[in-house]
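Note that this complex is displayed minus one protein chain, with the remaining chains in position.
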Amino acid sequence: MSLDLVAAGTVAAMMAAATLRAAAPIIFASLGGLISELAGCINVALEGVMLVAAFAGVITSAYSALWFPDAPLWLHPWLGCAAGLLAGTALAGLLAVFHLELGADLIVAGIGLNILAQGLTVLLMAHLTGDKGSTASLTSFALPSLRWAGLGDVPVLGVLLNGDGDAGHNVLVYGAMAATGWVAWALRHTVLGLRLRAAGENAEAALAAGLPVKRLRYAGLLLSGLLASGGGVFLGMGYLTLFQADMAAGRGYLALAAVFLGGRRPLGTVAAALVFGGATVMAARLGLLAVPSEVVFMIPPLVTIAALVLVKQHQRLAARRRAAAGRAALISP
Amino acid sequence: MMPSREGARIALAVAAALALGFAVMACVSDQPWAAFRALLTGPLPSIDHTADGRVVVHRLVRFGAWLQDATTLTLVGLAIAIPFRARQFSLGADGQLFMGALAAAAVSLALGDVPAALPLAFLAAAAAAATWGLLPGLLKTRFEANEIVTTLMLNVVAVQIYRLVVGRVLNDPTAGFITTPPLPDAATLAPLIARTTVTAMVLVAPVAVAAALFLLRRTTLGYEIDLAGANPWFAARAGVPVARATMVAFALGGAFAGLAGFHVSNALLKRLPVDLTPGIGLEGIVVALLARGRVGALPLAALGYAYLRVGAQAMERATDVPREVVLVIQALIILFVVSDRLAPLALGLLRRVRASMGRRTA
Partner (left out) sequence: MTPAIAPPLAIALEDVEKRYPNGTLANSGVSFTVAAGEIHALVGENGAGKSTVMKMLYGLERPTAGILRLHGRRVDFHHPGDAIAAGVGLVAQHLNLVPSLTVAENVVLGHEPRRPGGRLDRTAAAVRVRELVEQSGLAVDPAATVASLPVGVRQRVEILKVLHRGARILLLDEPTAVLTPPETATLFATLRQLADAGRTILVITHKLDEVRALADGVTVLCQGRVTGSARMAALDEGALSRLMVGGDVPAPPVRRATRTHAPPRVVARDLGYVDDDGAVRLRDVGLDVAPGEILGIAGVEGNGQDVLARLLSGAAVPSAGEARLDGRVFTGLSPRAVRAQGVAVVTEDRLHDGAAPTLSIVDNLLATRYTRPPLSRRGLIDRGAARRWAQAVIDGFGVRAAGPHQPMGALSGGNMQKLILAREIADAPAFLIASQPTRGVDIAAASALHARLAALRDQGAAILLISADLDELLALSDRIAVLYRGRIVARFAAGAVDARTLGLHMTGLGPTVDGGDHDAVA
């Protein structure tokens, strides 16, 4: 193998590993968005769920170390993780209560909860740390990374599987992959998956079949909250090791876009999430060159819009091809 | 006009949100009462009598801030409410406002100190923002792209374009911070009330609302927007140009957000800093919600909500409570106002409690 090939492969592997890392939170959130969407409830609050989960995770891991100084070190991040998942799921539960019990419009309530999450996290952060920007003054913990032993010297594979610094990928990057597999499988092969889809596609039919549609929608929104919380926890305890104001930075909305872009199918959704992750990595790369940062920041939103347009164009061309074939049949029976 | 029951329901929702907001303040503050008082009385001017019997008005600045904020909020409220008549959930007022402000400033600076600068900047703001507002309309009608996603994405792009232009094209190298040069006097509006930033734009807002009302109720264009929103399939079969009506609704909403941008650039700041804070456009959602989508009720909703916002600034300055508490109150208002079943539920609960108490005393 020539050196050039290895170098190119290493760069590609580096980009792939970075993309995975950047995409992991979006993958989590988009899987959550997918489940609730299929259950008939669009979850606009993914953004807020991620924020709350990241905040609760970081704060809990930090305070866990203060409150239980004698506990083993590995415990703190996991306590934080559990708290983050719980808090994010609770926010999604709040959305469910407002929509299903109190009749609130799902989209508006979702936006409301995002604002609530934004306000509460900053308020509590300022109260706890005296800083409105980040929790840098606290010592919080990251979840462990999984490193494949013995790959340190293997050229391309080592970078791909263990990341740029050979530290391995965070356990939640693997978590995102596992979640992808689980969601794809569960939606298709479990009774719950069947019922969720039925309740989402034709609520009246599900109701007439005796299904507890409301409870199914609760399940959809809570599951969606749990998954998106995974993304939030990764942001604060893997991607970075602290909480910042507005840390989700629009990833929740991107995740929602990924659901639509992926045609409301699990693998399509995750593919779209990977594209968004790739765009972030690309933006960072271009930022190293002399491209103005403003232009770099425009890339992810423009990619999203372009992707929405291209997918539609693609569907339209495919339809036109089918129609043309049909027309041929019409003329010569 | 708004039916009084609906008005009462909204007042109840706002009161409940304030109460919960106060609970949050009590948790994070050492001086919750002072903070709450500052929040609720902040925008009011105080009237004093001096020793020699003259009347002195203090804190006019905040009173002015209230009126000018209500002006901005009315305009961004229109930017949300009009697309919503076509059942389009536009969240794009923010980006449209930035584009409007940028266009107004650019035209003002290009024309310099000539009398035509003011009206031309005004029109440029409306036109630029209407064009920017048209984009999600085009994406929706031509490519069926979800408008929530596209408007949010276009907001990001607009803010970056704004920063690029202000930072690299219109930059004033002598300013010491990144900003445009001051706009020429002929292009800016003078204050109507001394010591405030209240300008003629405070009158433009109600005129804009009246114009929007006339357009929606009396013109064929407004009728098309309503019909396309109420049932697009029916509208299409009846021969209504649904795509055009949808795009017009988006563009019109954009034009009003653009006027809000003009208000920011040529009336309030009179120069544009690079770090103009995004987010005011999203406040339009709250205003439109408080008005329950009724265009005629927008100014009232804007006045009420602006009062709260200005109060929050006063509170942050006077106490240890960060202004983010207003985000919490805002979120609670949104949630309570859209929860249609909340008020009946609460009233029913109240009645049951009262009944059980009555039984106990009997």
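In this document, chain identifiers A and B correspond to the written order of the chains, with residue numbering beginning at 1 in each.
Everything that follows uses one rule, which is that a residue touches a chain if its C-beta (ideal position, glycine included) is under 8 Å from a C-beta of that chain, and two chains touch if they have at least 3 such contacts.
Just so we're clear, the structure is a prediction, and the values are computed from it rather than from any experiment.
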* Of B:94, B:226, B:283 or B:324, which sits in contact with the chain we cannot see? -> B:226
* Asked: Which of these, A:161, A:192 or A:271, touches the one chain of the complex that we don't see?
  -> A:192
* Structure fact -> Cross-chain touch to the chain not pictured, restricted to B:236, B:318 or B:346, is B:236
* Quickly run down the residues of chain B that touch the omitted chain. => 217-221, 223, 226-227, 230-231, 233-241
* Using the touch rule from the top, list residues of chain A that touch the missing partner. => 189-195, 197-198, 201-202, 204-212, 319, 321-327, 329-331, 333
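The rule is simple: only the chains that are shown with their structure count from here on.
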* **Cα-centroid distance, chain A relative to chain B, in whole angstrom** => 31
* Could you please specify the touching residues of chain A with respect to chain B in the complex? => 44, 98, 101-105, 107-109, 111-116, 118-120, 122-124, 126-127, 132, 250, 253, 256-257, 260, 292, 294-295, 297-298, 300-302, 304-305, 308-309, 312-313
* For the complex, which residues does chain B have touching chain A? -> 24, 27-28, 89, 91, 139, 143-146, 148-150, 152-154, 156-157, 160-161, 163-164, 167-168, 282, 285, 289, 322, 324-328, 330-332, 334-335, 338-342, 345
